[in-house]
Every structure is written in structure tokens, then in C-alpha cells.
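Entry: subunit A
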Amino acid sequence: MLVAGIPLGGVSVLLFRRSLLVVPVLAVWACADSRAPSLGGNDDFGDPIRIGASPTRIVSLNPATTEILFTLGAGTRLIGRTKYDSWPDSAKLIPPLGDGIQPNVEAVLAVHPDLVILYASQDNRPAAGRFRAAGVNTLSLKVDHISDFRRSVLLLGAVLHDSARAKTVIDSVYRTLDRVRSATAHLTRPTVFWHIWDAPIITIGSGSFMNELVDIAGGKNVYADIAGPSAQVSLEDISRRDPEFILAGPIGKAQIASDPRWKIVRAARENRVFAVDTMVVARPSVRLGEAAVSLASLLHPGTLR
Partner candidate 1 sequence: MTRFRGWYWLFLIAALFAIVAIAVARGAVSVPLAAVFEALRGRGDPTVVAIVRDLRLPRVVLAALVGAGLAASGAALQGSLRNPLAEPYLLGVSGGAAVGAVIVFALGFTADFAVTLAAFVGSVAAVLLALAVSRVGARGQRADLRTLLVAGVIVGAFANAAIMVALAKAEPNTIRGALFWMMGSAADANWQRVGWLAASILVAGGALVYWAREIDVLSLGEETAASLGVNAEKSGRRVFLIAALLAAATVAVAGLVGFVGLVVPHIARRMGLRAHRPLVLAAALIGATLVVAADLAARTAAPPTELPLGAITALLGVPFFLVQLRRAA
Partner candidate 2 sequence: MISVSDLVVSYPRAARNAVDGVSFVAASGKLTALAGPNGSGKSTIVRALLGRADILRGLVAVEGSDVRSLSLTELARRVAVVPQREEAAFPTKVRDYVALGRYPHLGLWRTASAADETAITDALEQAGVKALADRDTDALSGGEWQRVRIARALAQKAPALVLDEPTTFLDVAHEMAIFELLSSLARSGLAVLLVSHQLNLVARFADTIVLLNEGRIATSGPPSDVMKADRLESIYGWPVVITHDPAVGAPALVPLRRPRTLSDR
């Protein structure tokens, strides 16, 4: 999930820049497209995908696709990114061109890209249209789920004329995911509450790739019944669902520990709160395997060798 080009770990917030209003919208992008990649077909805005000469001047306006491009060995061809792209470290050397949602079209065109990769959210449609009108090959991709990751890697591999490498990347990530899945498959699945934000309390629903990660790691999201990627929930309801573990970022863990009201939740009271590395689990990208491994080792210590 992306917000103004920022991955928010399942929480989506729209910023309407043209009005004075700041309108937060929760859980609007419920489910991403899980179609099989149709190479030479259309991208997630329904625009035709052009596969021509391998692009050499790429602007990636989505941190997840930036990660993928680096793994596909195309990092040196990147000439622009959003200001939020931070992995791998060498991504920080690429000039930032601003936001990933409603990007500054002029600033992007000024660096003369031959491929612009956008995050396919509704408010990026005008930008996609403008890039195309300027004759720049544009690829708009939703990268919200693990299947989106797979599809994006295959597509980008095709566009870069390096499908072999794309398959390798996917294989490596999926092999790790499969290894974690099978290692935890026969284990009892502890219930998990994923604490995304403190005030108000925000958690993930089944629409988030983090829900998929919890499943793979052998856990069960107590809020899997929420269809959207995220939702605001109450302490009372959390206590009713009585999760065995709480996953939170380091800050969230500290907040849970310091707020006496959390004592109402047994897992908090009995100190079963795990801090996860929010940078690793932040986006459905090449670090998915790493994320699944780290979650599994928290939920089922000693299972993975």
C-alpha cells in the first residue's frame, strides 16, 4: 500500500493536494488484481504495455518497483525515484523526483526517461496519461500483494529483456516463502494481532500482503475477517479476540508497554509482544522471503534451520 509514494504497511491515506482539506481514507484499495501476468497485454490502468528496445533511462515512482529493478540488475539504469525509496542503500544515490502519488510530471520529464513506472492508484491516472502523451513509455502497476510482486517482476523482466533473471528472483523469493510455509504448515497456528498504529489503533485485514505473510509464517491474523488492507479497531475488541501474540514496530511495542489500558489484552499483559523490523515487512517486494523468515522465527522459534 502506498501513500503519497510512501509504503504505509497496509494503511492507505490519500492526500488531496488541490483542496485545503486533508481527507484521510482508510481501506479503500481492498484487493489488488491477481490476474496472471499477460505480457504484451495491458497494465493495471488498462493501458497497453509496450515492449520495445530495453529501456536505459528508467524513473521508478514506487519504492517496491525500485527494489525489484535493483534485484533485476537494472539499478544502474534508474535515473529517478521517489523521495521515499530507501532500499537498497544504493537506491539513495539516485536523484529523488518527489512523490509517487500525483508526481511532479515536469520534473520527471525533465530527466528524459524512456520508461516511467507508476503505482497504479486512481490519482495517478492523470500523470500516466500525461507521460504517455509526452511519448514516454509508461507502466502503471499495483504492487499490493505477494502475487502482484510476482507479476511485476515478470513484467519488468520482459520489459528489460531479462526474463531469465526475473524468474530467478521470483524463484528465490518463492522458494523461501514455500520453505517457511511448509515448515509451519503442520504446526498449530497462533493467533496474531498486528499493531500498525497506536492512536487510533490500526491493524491489518486480509486485504493486506502482511496478512499473507502471517499465514505463511504459520500464524493467524485475528482480524482476517476484515476484507480491507487495514482498519481501525478497539482495545475492547482486541481483548475479546484474545490474540496469542502481538506484532508491532519498535515504537508500537513501547507504546503498548507504557499504556496501562493495554493490560486488558492478555498478550500484552503477559508480555507476548514482538517487535518486527518495519522496514523489512514494509512492502511486498524482494524482501518478502526475509520477512516471512523473521515472522516465522518469532511465532515458531527454532522451526527454521
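On the choice of candidates, all candidates are chains of the complex that A comes from, given by their letters.
Keep in mind that, in the parts below, a contact is a pair of C-beta atoms (placed from the backbone, for glycine too) under 8 Å apart; a residue touches a chain by one contact, two chains touch by 3 or more; residues count from 1.
Please read these numbers as outputs of a predicted model, since none were measured by experiment.
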item	value
Pick from 1 or 2, the complex member that touches subunit A	1
Residue numbers on subunit A that touch candidate 1, as the complex places them	3-4, 6-8, 11, 13, 15, 17, 20, 22, 24, 84, 197-202, 223, 225-226, 231-237, 239-241, 251, 255, 260-261, 263-264
